[in-house]
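Step one of this worksheet: look at the structure below.
The excerpt is restricted to a subset of chains, each kept in its original location.
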Amino acid sequence: MIIAKVTGNVVSTVKNEHYTGHKLLIVRPMNLDGSLYGDESVVLDGADCDAGVGDIVLVIQEGGSARLVARAENPLAPVETAVCGIVDTISTTQGTIKQ
Amino acid sequence: MIIAKVTGNVVSTVKNEHYTGHKLLIVRPMNLDGSLYGDESVVLDGADCDAGVGDIVLVIQEGGSARLVARAENPLAPVETAVCGIVDTISTTQGTIKQ
Amino acid sequence: MIIAKVTGNVVSTVKNEHYTGHKLLIVRPMNLDGSLYGDESVVLDGADCDAGVGDIVLVIQEGGSARLVARAENPLAPVETAVCGIVDTISTTQGTIKQ
């Protein structure tokens, strides 16, 4: 899992039927000093999360796990990455980040 | 999932039998400012999509998911990456991209 | 598997239900000279390990394996990376590292 920040949304009308009703979020990985790095990716919001733009989130990047996190209503949804948690605080030897 | 642009097609006569009847598209990842980056890859078109050269698409890169998206007629098609949606608009803190 | 050092913890209240009761650790990959490199990632502690900040650990990065290592109580926990061992010593042609 990585720590990431939600930076946007995607609207797609022509898409796989299993995504209907799920939020498609754009996220970027976040360093422990709060800066963002790397490429944007598109992830599904997890069934237990309801994340929005600006949230610091945990993103799971492995298909088998992401399907478990996001599949709420559709057990066959083709999901590769999903939000699996919203971060409250991160405590490291370098300091602390809060939401 | 990543955001990508369709930039070409592949013609292959000698290939795995399960690809017969599926479009093989060349895509490149797209930044949120519309520029392309990284390496080209070859993906199958999803059963619900019918994407073509110039389209901005969502590409799923995990095998278990890509098989679900593309397998329409062949449940055993060996698929690693597939188009799973065509983007209408992307709204981020950096601006908006339309198809 | 990679060699990594535990550098922090994550607190998350809103998260997938299967993570409840599992430690979420922050780790960074470690070179054989003891220096750290690359990006931090968030991993679950393995059921047999009980690792803490400062430990040199083995991290498994493939979902099917990480679920086996961490699933102790929840066979459906969506796990992507997990601690699967605590290193005692590493002996290479470049020298030796001890915990």
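The chains carry the letters A, B and C, assigned in the order they are written, with residues numbered from 1 in each.
Heads up, the rule we're going with is that contacts are C-beta pairs under 8 Å (C-beta built on N, C-alpha and C of every residue); 3 or more make two chains touch, one makes a residue touch a chain.
Everything quoted here is computed from the prediction, not taken from an experiment.
*Asks:* Which copy number describes the whole complex, given 3 displayed chains of the same sequence?
*Replies:* 5
Basically, only the chains that are shown with their structure count from here on.
*Asks:* Touch graph of the chains shown: is it line, ring, star, complete or other?
*Replies:* Contact pattern: an open line, chains touching in sequence.
*Asks:* Between chain A and chain C, two copies of one chain sequence, what rotation angle (nearest 5 degrees) aligns their Cα atoms?
*Replies:* Fitting chain A to chain C on C-alpha positions yields an angle of 70 degrees.
*Asks:* For the homomeric pair chain A and chain B, should the interface be classed as same or different, according to whether the shared residue numbers exceed half of all numbers used?
*Replies:* Homomeric contact, different residues on each side for the most part.
*Asks:* Taking each chain's centre as the average of its Cα atoms, which is closest to the average over all protein Cα atoms shown?
*Replies:* Of all chains shown, the one whose C-alpha centroid lies nearest the global centroid is A.
*Asks:* Mind checking the centre-to-centre distance between chain B and chain C? Centres are C-alpha means, answer in whole Å.
*Replies:* 33
*Asks:* Which whole number of Å gives the spacing of the CA centres of chain A and chain B?
*Replies:* So the centre of chain A lies 21 Å away from the centre of chain B.
*Asks:* Using the touch definition from the top, which residues of chain B touch two or more other chains?
*Replies:* Touching at least two other chains: none.
*Asks:* Can you list the residues on chain A that touch chain B in the complex?
*Replies:* 7-19, 24, 26, 39-43, 53, 62-64, 66-67, 76-81
*Asks:* For chain B, which residues are in contact with chain A within the complex?
*Replies:* 1-3, 29, 31-32, 37, 46, 48-50, 58, 60-69, 84-94
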